[in-house]
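A single protein chain has been omitted; all remaining protein chains appear in their positions.
Letters A, B and C mark the chains in the order given here, with residues in each chain numbered from 1 onward.
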Amino acid sequence: MANSDVTVPRAAVGNGDQILHVEHATHRFGDVVALDDVSITARRGEFLTLLGESGSGKTTLLRIVAGLERPTRIARIAIDGEDVSAIPASRRNCTTVFQHYALFPHMSVGQNVEYGLRVRGIDRDQRRKRAEDALALVRLLDKYGRRVHQLSGGERQRVALARALVTQPAILLLDEPLGALDEKLRVDMQVELLDLHEKLGLTFIYVTHSQEEALTMSDRIILMRRGRIVQEGPPTDLFDRPASRFVADFMGVENLLEGTIESVQNGTASVRIGGHVISGAWSGTGLAERGAPACVAVRAERIRLAPRGATVDEPGVNALPCTSGATIYKGKYLDQTLDTDIGPVKARIWDRGVDVTDLEALWWRESECAITSAENGAGAGSGEEADAA
Amino acid sequence: MAATLTANDDVMRRLLPRLPAGVWSLSGFTVVWFGGIVIPLLAIILVSFFQGRGIRINLDPTFLQYERFFSYGGSDLLARSVRIAATITFIELMIAFPFALWLAKGCKNNMVRLLTFTALTVPFFLSPAARVIVWRSVFGINGVVNQALLATGAVDEPVTWLIFSEFAVHFGFLGAFFPTMVWPIFLSISLIDNDFLEASNDLGANRFRTLVHVIFPLALPGVVAGIVFTFIPMLGDTVVAQHMGGNNVLMLSAQVQSLIGVSNFLVAAALAAVVLGIMLAFQVLLWAALKPVGGLNEVFANLRR
Amino acid sequence: MTMTAHASETITYAQVRPPFWRRFMDGLPRGTGLFFGYGVLFILYLPIVWLMILSISGEPLTGIPGEWTLTWYEDVIYADIAQRDGEAYGSNFRVGDPLLLSIGLAFATSAACVIGALIVGPVLPRVKRRGPLLIGFLMPLMVPGIVAGVGLFMWYRLVINVKMGVWSLALAHFVWAFPFALLAMLVVASRFDTRLMEAAEDLGASRWQRFWQIEVPILKPGIFAAGFFGFLLSFNELPFSIFMRAGQDTLPLYLWIQSGAHNTTVPLIYAMSTLVTIVSIGLTFLAIKLAFGGGKDGKQ
Partner (left out) sequence: MRTSKHLYFHLSRRNFIKCAAAGTAIVGAPAILKGLTRKAIAQDENTIRLLITGPTLIPGDWSAFERETGFKMEDTVIKDDPGIFLTEILVNDGGDRFDIIAALTGAEQDLIDGEAIKPIETSAVPNWGGIPESITQMPYLQRDLAPEGGYVWGVPLAMNADSFGYLPEKLNEPRPPEEASWSLVYESEKTLGRSSTGDNYIYLWEALAYLKNTGQLEVGDLLDPSPEEAAATADFLIERKQAGQFRNFWKIFDDQVSDMKNGEVDAIRCWEPAVREANKAGGDWVYANATEFYTKWMHACYIPTQVHDRGNLEQVHTALNWILSGSYAAGITPLRGYVTGRPDLAPQYAEENGMGPEVGVAIDEALAKVKFKFAKEDFWFSAVPSNLQEMQAQMDRVLNA
């Protein structure tokens, strides 16, 4: 409604490499702010994942891109250089694969796939041909005449995929497409999706709440929380360099040790936790400041054990004296809890030969942990980052 | 293209709120319906608190109409009407549910289905009076039943309670209101996915459990609709009570007709207000009965697979 | 998901001796429901068949068939024809015009019910505070028909001051039939998944395409039911019509007025009902064959 009072940053327009711009999108459902001034971009051919827990606004953002939701405020949304903020979903050059398939129950598989072409007035023969191509792509060519309720869950998902692809959209939006599938199917479908992405060179925007899925598939991940972006970057960034305690936690870092920053040097920060000082690379947003609360994030598989009597005193190593706690057998490995004087630490032990009953200390290399800000909230100024990109 | 469209959209948006067409038409329809129908109907209740004669009404508030209504035996009338209608509705439900279930899922012969549907529909086209009057000659003192009973020596005197009695009224309602119960239940059961029923059977649930735990909850909107379709028109029926009951078993609508026949609109309004109260109570009861599945609204709103 | 729950319950069920009524229900032979269902249909049709027989009897009011005659049919059919030709005929039982008006009104009501139910049905389940709305739409069900008719009459004639006519009769029929049509639609629409509409929009379908290609086909059973109930309820509507008619006679109104005459109309009503039955059996069968006979969805 009130587009005009937000200035459109001209610098971002006309960047040929960018296929999607969403600038300053805000959306409210009544009093609830679902999306709080978020801006994102996507490169042509990119596999971009919107990651977050439920209620983080990732689906809302996707729906705004699709045109299914009209944002409360938005500066601009451009697909392939064209401003589409006033264009309804039916005329946007992107299609969605829905979490619950949303296949039309009164149509056959073929009719479902053809639907997008039918509404575009494409003639019957060509429709059929293109639908068959799309079905072949998802290896369901033989199911053309079937009715939807005769298909299995995985097949339905692939039909939904074919239906979305057949109109050759500029962007394919996938809203937790694998959420309704069981574990094994999900892994198969991940592979299939990646194949498709590679084959078609399309831009995929993929919504998921599973960090594992995001890490496996994405070129880039945007992690969202409470309607804001907390961190974005390639999977390795989010995995190894969490920008906040929240990111680290969300990305599955098992050990988060909180303390205060004692010193900062060349991007390396030292944190005092109880009687110990732990050092590692600073990965938080902004600059680390002495005395600020910070958090050491270290993954369980990085934790190594020193048997009783061994000395752990090399440079570049963080060590904590410990005793053994509960052990959980996980088949391929053991999840071992270790009690230290700053609280329990989890270690993942792959080597069956290690004796965990009698320990001197646990240790890890400074390069194997990240020091990040202890705050749980969203990272500051997600908008700035988007502008900078 | 996009530019002109945007311009148009802006004009439209300034004039009209940004709502989907569905909400627009619903809002419009709702306003028309409430302004044109609900308010006049509610005005009836208001009128019942006034005095007057015929359509000349003066605006002195009073409970006189209610006093009059109840002094004419109104409470007996209401109790009798509701009792009879509720009894028959219950019996119809018991008979119609398995029948509708069979029609929707059990019957494999398409011709039998089509003929049964037709049979369930045709009575709607007939004047109810014509159907009911016939029973008088069947159940009357000289009627077929009595003649048969006398001939076989089962009775010495003709049985008089076959007609102009409560039995007769019940019997008259039974046939007449069967289709109204079957149709909605059939509709809702036929929407249940067969996979669902088969799955339930595969898992070893016996028939009864499938019925209670799978079919019944899914058919609930139809059951509720069926009860409404049956109970309410039955309360409003003028024909059966008159012809089968011979005015010995007075029911609500006959009373209303006689009130209107002598321009007694005010007592009729009071009666309408009381009936409205009963209907709301009925709805509350229904709601309470459906509370385990989320109440009446939810039955229609949230039943999704 | 629900099925797993059932499976586990079944195990406990097998272990506990079920109460009497469950054993009774399970023990009933499969045809019990059918038997009672067709039994009631028999009760429904016995008088209809009987009146058909009586309609060709000389003395139908005694209830004993005999003295076969077609005189009642002549009275029903010829009175109309004679009047049209400007001739005298010894019966004023002229059902032609009332019948035509009834059929016309029934079609109009049916169409209005379908449109109304399509407007309200799919959206209502998704409205937040739908309780008062639903009660408002079902309001005509809760007031005795003739009182509601008087109420509407007073409102439009005395408050708004418009004259009654065919429009008010049509309105009365719509008011009576719409709640039923809406309920029938809600039975279907409450299961309608609006995400399908989003999917269609997303695929590029315009408003009308979404409506005609997605919503209407999926809601087809509800649309059919709404139209069906609209037609049938209108065709036999009497109480609302009494005050909303203003000089117009529908078939039920006409028969009702005739019943006030001091001559017998029953044989004529029998003859007419027989004609209506025969015609409606044919037409209903065709209509139902069209609606359900297609087979795909209904049969399996």
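Basically, contacts are C-beta pairs under 8 Å (C-beta built on N, C-alpha and C of every residue); 3 or more make two chains touch, one makes a residue touch a chain.
A quick note: this is a predicted structure, and the numbers were derived from the prediction, not measured.
J.: Out of C:Ile77, C:Ile103, C:Val216 or C:Ile257, which is the one that touches the chain we can't see?
T.: Considering the complete complex, C:Ile257 is the one touching the chain left out.
J.: Looking beyond the chains shown, say which of B:Leu46, B:Leu59, B:Ile141 or B:Val212 touches the absent one.
T.: Residue touching the absent chain, from the options given: B:Ile141.
J.: So that we can see where the missing chain sits, which residues of chain C does it touch?
T.: Residues 59, 61-63, 79, 82-83, 87-94, 123, 126-128, 153, 156-158, 160-165, 167, 193-195, 198, 242-243, 246-247, 256-266 of chain C touch the chain that is not shown.
J.: Of the residues in chain B, which ones touch the absent chain?
T.: 16-17, 19-20, 22-24, 27-28, 30-32, 35-36, 53-55, 68, 71-74, 76-77, 133, 136-137, 140-143, 160, 163-164, 242-243, 245-248, 250, 254-255, 258-265, 267
Methods note: only the chains that are shown with their structure count from here on.
J.: Using mean CA coordinates as chain centres, what's the gap between chain A and chain B in Å?
T.: One centre to the other, that is 55 Å.
J.: Measuring from the mean C-alpha position of chain B to the mean C-alpha position of chain C, what distance in angstrom results?
T.: Whole-Å distance between the two chain centres: 12.
J.: Which positions in chain B touch two or more other chains at once?
T.: Within chain B, no residue touches at least two other chains.
J.: Under the definition above, what is the set of chain B residues touching chain C in their complex?
T.: Counting only chain B, the residues touching chain C are 21-23, 25-26, 29-30, 33-34, 36-44, 47, 55, 92, 94-99, 101-102, 110, 113-138, 140, 142-144, 171, 174-176, 178-179, 182-184, 187-188, 190-191, 194, 199-200, 203-209, 213-214, 221-222, 224-225, 228-229, 232, 235-236, 238, 252-253, 256-257, 260, 265, 268-269, 271-272, 275-276, 279-280, 283, 296-297, 299-305.
J.: Okay, in this complex, where on chain C does chain B touch?
T.: Residues 2-4, 6-7, 9-10, 13, 22, 25-26, 32-34, 36-41, 43-48, 50-51, 54, 61-64, 116, 119-120, 122-127, 130-131, 133-148, 150-152, 154-156, 158-159, 171, 175, 180, 183-184, 186-188, 190-191, 193, 207, 221-222, 225, 228-229, 232-233, 235-236, 238-239, 242-243, 251-252, 255, 259, 266, 269-270, 272-273, 276-277, 280-281, 284-285, 288-289, 292-293, 295, 298-300 of chain C touch chain B in their complex.
J.: Please give the residue numbers of chain C that touch chain A in the complex, ascending.
T.: 193, 195-196, 198-206, 209, 213-214, 217-218, 297
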